[in-house]
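So the structure is just underneath, and the comments pick up after that.
This view holds just a subset of the chains, kept in their places.
Labels for the chains are A, B and C, by order of writing; each one numbers its residues from 1.
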Amino acid sequence: MNLYDPFNILHSKKQLLRQVSGDIIYTGQFTDVQISIELITYNKKEVSFHKTNSIEGPFENDKIYWFNVIGLHDTELIGKIGETFNIHHIDLEDVVHVSQWSKIEDRESYLFSIFKMIYLRDKDMIHEHVAMIHKENVIVTLQEVPGDTFDGVRESIQKQLGKIRSMGSDYLYYSLIDALTNEYFDIINGISSNFRDIEMKILDNNLESKEQLYHLRKELLYLINAVSPIKDSISKLTKHNYHFMNHEMTPYYNGLMDHLNQIMDSLKAYKEMTNSLHEMQMSNVSNDMNKTMMILTVFSAIFIPLSFLAGVFGMNFTYIPGLNLKSSFYMFILSCVVIASGMLTFFKIKKWY
Amino acid sequence: MNLYDPFNILHSKKQLLRQVSGDIIYTGQFTDVQISIELITYNKKEVSFHKTNSIEGPFENDKIYWFNVIGLHDTELIGKIGETFNIHHIDLEDVVHVSQWSKIEDRESYLFSIFKMIYLRDKDMIHEHVAMIHKENVIVTLQEVPGDTFDGVRESIQKQLGKIRSMGSDYLYYSLIDALTNEYFDIINGISSNFRDIEMKILDNNLESKEQLYHLRKELLYLINAVSPIKDSISKLTKHNYHFMNHEMTPYYNGLMDHLNQIMDSLKAYKEMTNSLHEMQMSNVSNDMNKTMMILTVFSAIFIPLSFLAGVFGMNFTYIPGLNLKSSFYMFILSCVVIASGMLTFFKIKKWY
Amino acid sequence: MNLYDPFNILHSKKQLLRQVSGDIIYTGQFTDVQISIELITYNKKEVSFHKTNSIEGPFENDKIYWFNVIGLHDTELIGKIGETFNIHHIDLEDVVHVSQWSKIEDRESYLFSIFKMIYLRDKDMIHEHVAMIHKENVIVTLQEVPGDTFDGVRESIQKQLGKIRSMGSDYLYYSLIDALTNEYFDIINGISSNFRDIEMKILDNNLESKEQLYHLRKELLYLINAVSPIKDSISKLTKHNYHFMNHEMTPYYNGLMDHLNQIMDSLKAYKEMTNSLHEMQMSNVSNDMNKTMMILTVFSAIFIPLSFLAGVFGMNFTYIPGLNLKSSFYMFILSCVVIASGMLTFFKIKKWY
């Protein structure tokens, strides 16, 4: 599995370089993505979809502009966007610095946010760096690779579904974040079925689930660490009043917080249950060993004395009492049966089989 | 056991659809329940019970109206209720979205709440989605399936028991929440007897309780996660002053909080005690293995040297000293007894039996 | 041991009934206790002890009245007390509802409190439900059974010890709570000697302490859950200014808080130490098993090869080299000694004995 490691911060060298030079350097791996900019302009009456090459005004007040930029490696373009919207240098750095975790910063004149998207594609967890800039009636989203996360939003704008066309840019901003967080529900579904699979195996005393369990725990830890800053960011939004955001957005953001809390609680509950699973697995191993030990002990305790008895009558002493009696052999067999039965009774009382 | 999984969020597809379209879609499984609406109108002097088909005014000021709606899949009806009371779209979505956890939202003009009920029916844990809308002297409760949770409230209205008839709609609202939380006491009783059963087994060194213990831990984790948002919601109600709620309701809500705290603390204490139980179980297994090992070792340590001795005198060497003496066999038996006694004494000193 | 289970809430049925009917129903088990009311009236100059049947005014301003009611099952009497002091219905319910945990409620016109007393009587932990009502210069205490907890307070009133006679009803209230919490010190002493007993056994590698340790852990969990709400209640008293309480009571309540914190910290420390004890016990078992294994292995590794050697010369092949030499037997014995010494040296190097 191509598991992303959110705890590893590999780009220190590039970052140091950046810090010294103050340049904007893309630290991700998708340097060969074809850069493209999609512009969606709409208001209550009309909507238009364009491909464009640059992000420049003038912006009319009665329309909402959404620029969706694919590809972050053209730092010159990023620089221009910065100039157009008067973005702080430190935010432009974060747009292209893919180790940066999710965050929302309210810079008086604009709202800046970074989201770490996590989604499943062919059973692999893909992690993507998404930046969003919100300034008055313009929203710019910047992604590393093309994806379908925003397709639902695009569709509801085009087909005039729901309220999106009749509300402001703050509702679009909310819809985009909502689309991003919806990806997490898929992740939870994946975790959930994975958990049930392992649980079934362990309840069946199948010992092969050991590594699977370890990887599930690791994944859960990753996800908790990835969702946590998103939750903190949205929580900040709902508490501090951000001045591009209309008061009537509050119920929507409260709903979003509810979802994030539910995701977080689920992840934590799964994590705790993996501990219980691990403990039951350890119990299973101990029980198995115990049973193996009992079988060994039963066999040994029955046959070791009998073998000794046979050994005694196999000795070459000239005189061994009863050696010449015809009944001796049958006496011996009888003794063996008595000893074995005694042992078995003893172990039966001990409830060993 | 038909265990509900509150951490699993299965309806992401439907939900996504809803988000895009903005439609109200019921995400639960009870789509074949007969929809029915019961209307209870009462004041200090009179009370009436009706079946009705729609929830519409006008509502007289000197009466309290309680609409109890069974079945959530008629989204048209839900939509009409929304219009009648001017309910926010996002709340109507939560009425029919059964993965939504418990919550209370104060929307200036009305109070909206979702409760996840958990109750035992024939040893199965049933989870039900209940929505409540409180606006001035009207309360609407919406349930997925018919149930007897509100029977006590209905009875006390009808028979004029307690204060319910002489108090306002806020007291009815409190009584309904109280009835919902009372179901949890039954759950705790079930958990408690289950715990005592497993505890007894483990104290008796019965190893079969392993899976039972695992399921109890899982259930406790579920319940803690289910009760927690209810507690948070009620706590919010007692702290923020909600303007349909009379000041004299405070003692009642404080009492409710006390109960919920007690339930929560009990669940957490049981959870912690299952850990102690698990550890004692592991101790039991280790002790058992230890005893098995000791028996094996005692048998082996006694008979293996004796067998060797018998083997020595069973060798076919032409010359083995003492082979022809008549007393040799008795000497041999004596040696065996001495060796065995020595071993047993050694193990007695080690306190092995 | 007759261990009370503070987490079990058995009376849901009675409670439900009560909730529906609004009646006051005693939910405890001491329904055959002889009901008695003791009235102590005192001021700086005089003191009088009476038996009485009812709690009624008028109450003179220059005296302090303490009614000590034994037995809670006479709900009519409880009702009358409620009327006399104008007690809220919900508080009267808590007076007789013995599953209710410790709490203090400030109802403007009076102060209401519930305490769960825990004390040792003949090695059994007794749990008792005590309610206290404080209104101006009158204090009513309500107990389930007669007991000696308040004897110290009674004595200091009678013999004019300390400041109690020269101070107000708030000091009496404090003295009663102080007497209740003092019982916990005895409990801690019991826990402490119990802990030392188990610790000694485990350090001596005595494996019988397993169940004792489990019960100690359970008891500690119980006590922590029982003391916690008392601590919260007293803490609320010290923070919120309750208007029957003189400013000069603050040092006394701070002292009480110190004691409760010390009790709580002790309980938590003991709980943590039981974990260390459990782990050492597990270590002991593992070590024992390790030693048993080593003895078995040493015996087997020495005698199994020797037995094989004896078996070889016991074979009935016509030709086995050296079989007819007189020195062969001594050669064989020598080989055995060499093999055994080699094995023992090997295990000595491995530091096994």
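Note that a residue touches a chain if its C-beta (ideal position, glycine included) is under 8 Å from a C-beta of that chain, and two chains touch if they have at least 3 such contacts.
Nothing here was measured: the structure is a model prediction, and the numbers come from that model.
Enquirer: Just want to confirm the stoichiometry: 3 copies shown, so how many copies does the whole thing hold?
Expert: Counting every copy in the complex, the total comes to 5.
We take it that only the chains that are shown with their structure count from here on.
Enquirer: Line, ring, star, complete or other: which describes how these chains touch one another?
Expert: line
Enquirer: Taking each chain's centre as the average of its Cα atoms, which chain lies closest to the overall Cα centroid?
Expert: Closest to the centre of all protein C-alpha atoms: chain B.
Enquirer: Overlay chain A and chain C by their C-alpha atoms and let me know the rotation angle in degrees, rounded to the nearest 5.
Expert: An angle of 145 degrees brings one copy onto the other.
Enquirer: Would you kindly tell me how far, in whole Å, the mean C-alpha position of chain C lies from that of chain A?
Expert: 42
Enquirer: For chain B, what residues touch not just one other chain but two or more?
Expert: Expected reply: 282, 286, 289, 293, 296, 300, 304, 307, 311, 314-316, 320.
Enquirer: Tell me, which parts of chain C touch chain B in their complex?
Expert: Its residues touching chain B are 5, 7-10, 12, 15-16, 19-22, 88-91, 94, 99-101, 103, 105, 107, 207, 210-211, 214, 217-218, 221-222, 225, 228-229, 278, 281-282, 285-286, 288-289, 292-293, 295-296, 299-300, 303-304, 306-307, 310-311, 313-316, 320, 323-326, 328-329, 332.
Enquirer: In their shared complex, at which residues does chain B touch chain C?
Expert: Counting only chain B, the residues touching chain C are 152-153, 155-156, 161-163, 178-179, 182, 185-186, 188-189, 192, 203, 251-252, 254-255, 258, 261-263, 265-266, 269-270, 272-273, 276-277, 279-280, 282-284, 286-287, 289-290, 293-294, 296-297, 300-301, 304-305, 307-308, 311-312, 314-321, 352.
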